[in-house]
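Data first, discussion second: the structure below is written as structure tokens.
This view holds just a subset of the chains, kept in their places.
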């Protein structure tokens, strides 16, 4: 594995700095990675790369606190994301392989209920947002009846709704058409420019007009 | 006390502890059990009502009491595992469950065998009997849950939760004879005041209980060792130990 | 925070309303089981009255198993569970909200039709009241404990039978006390004692199972 040579701590262990310290992940006697350390500071984007099965998703899930590492820990603003999850989760936006979109509910409902449990006020802007995402006229169709890309757009709309400092995105460009990818890239850039951080995976090249840090994971047998 | 116990949470220390304890448990269990059963079966006086068939008590009561005791032990291990995040305790749950299931089965079987001469039927659906049957199912549930998971780490945590939830059944079994009028005998020896059993029968019974308890402990330790080896097989300490054994064999 | 939890509740209710057909299943099973016994035993009102409460309770237990799987399975599959776990709310509270929704949508209807069934089974009035009170206190307990069981088997996919193996033994104590309350009522005896025990079990479950369920859900994610 090519260990990146980031300085381990951020400039100052600021309020919005994600540090992974000596992470190890073991699945069924297979060590996916061990003693992996890196940090993602404000306004930084980390692009996780590697072949299928390298452990990118596993790493992202550890970063969010959904899964526990076999060793090492993850801190956000100096505090462990497992021990103090609440503050961290308020700053977190996770977009995984599973969309979190219920297929029986329509896009509007899906987003409304998501906002409600996140404690975000939603007013009329949901319609405007869905329109901007190219879902005009589909707001009240059950998500089951949307196309693959449209379903992902519904899930991606969450990025516009919650003002979170850290975005963890697992292959967000999947199934999006070119316009959709552009839209998302713009959003990511503007998020970075306003001081947010992003950790993401993608098998495609990430042609962005923003400096991108790369981290390569290898597939270990 | 916690300071003293904590090192044993480490798998290799736990393994070593098992290795030291196992012979003590095993030998004393055999000795005490032998004394108890011989005394009970050969020398204790026959019951004036039941004749010799009462001697099954020396198997039934110990296994019945221990089926519950083992469950408590399992639940305690589960609790420790969940609260203090100790892997060894999780493994203990998986190790104890089958032993407890066997004890429960013995209690049921001997009870049924005793019931035939006493009550004229193998089985009645009364509260004590049924709740003991339920205990068997709880054990089986814990075992089945553990085995269903491919990921044993996940499986042992899940079965630990299951074991804890099942604790509600214990008081039900114990007090079932008081809460409902049943065919089954009320508390005889587990009363604190004055046991309503003759001391010539009581002593061998107590010995049997103690002996079976020790035997149960020994079996659990043995299974825990196996569990430790299986689950930690990729860790250095197991490798080193196996290597050492191989060298000794050569 | 209550507003956020109410969101969970509203979502479940909306979903339940969408998937009416699946909700019908437990109810139909419930009615079938209960009508089966008078058919099988013959119309002797004496026997019916005797077995009535037991039958209703057993039917309630079994039919609650039918809808139980759905409690977390869908959320697990479509990723909503992950979003809930990262919502910054205590997971055990979210679990409570879900259990409440489950009870409202798939158990409450059973209670609502129980007067009809009581009539069917010739229950006397005191018997009926004790039955209803028992159900009111006892079925939330079923949902709470059931949620733990479902969460435990979530990583497995082969829920069904294993789930019932785990849950039925746990339901037995409840069954015993609840039917003994009805028995007492049928003999005009007070049955506060039994109800108190059920209530106590319910409170205990209310305090402990959400945590256990939350823990089991966390296990399912790793």
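When the chains are written out, they are named A, B and C in that same order, and each has its own residue count from 1.
Convention: a residue touches a chain if its C-beta (ideal position, glycine included) is under 8 Å from a C-beta of that chain, and two chains touch if they have at least 3 such contacts.
A quick note: this is a predicted structure, and the numbers were derived from the prediction, not measured.
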Which formula, in the displayed labels, states the number of copies of each chain in the whole complex? A x2, B x1, C x2
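We adopt the following convention: only the chains that are shown with their structure count from here on.
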So, comparing each chain's Cα centre against the centre of all protein Cα atoms, which one is closest? C
Averaging C-alpha coordinates per chain, one finds the centres of subunit A and subunit B separated by a number of Å equal to 48
Centre distance in Å when subunit B and subunit C are each reduced to the mean of their C-alpha atoms: 32
Report the inter-centroid distance (CA atoms only) between subunit A and subunit C in whole Å. 37
For subunit B, residue numbers touching 2 or more other chains are 151
Multi-partner residues in subunit C (2 or more other chains touched) are 222
Help me check something: in the complex, which residues belonging to subunit C touch subunit A? 1, 3-8, 10-11, 14-15, 18-19, 74, 77-80, 82-89, 94, 221-222
Which residues of subunit B touch subunit C once you look at their complex with the stated criterion? 82, 127, 130-131, 134-135, 137-138, 140-141, 144-145, 148-149, 151, 154, 157-158, 161-162, 164-166, 168-169, 172, 180
Show me the residue ranges of subunit A that touch subunit C in the complex, using the header's touch definition. 61, 64-68, 85-86, 89-90, 92, 94, 96-105, 109, 113-119, 142
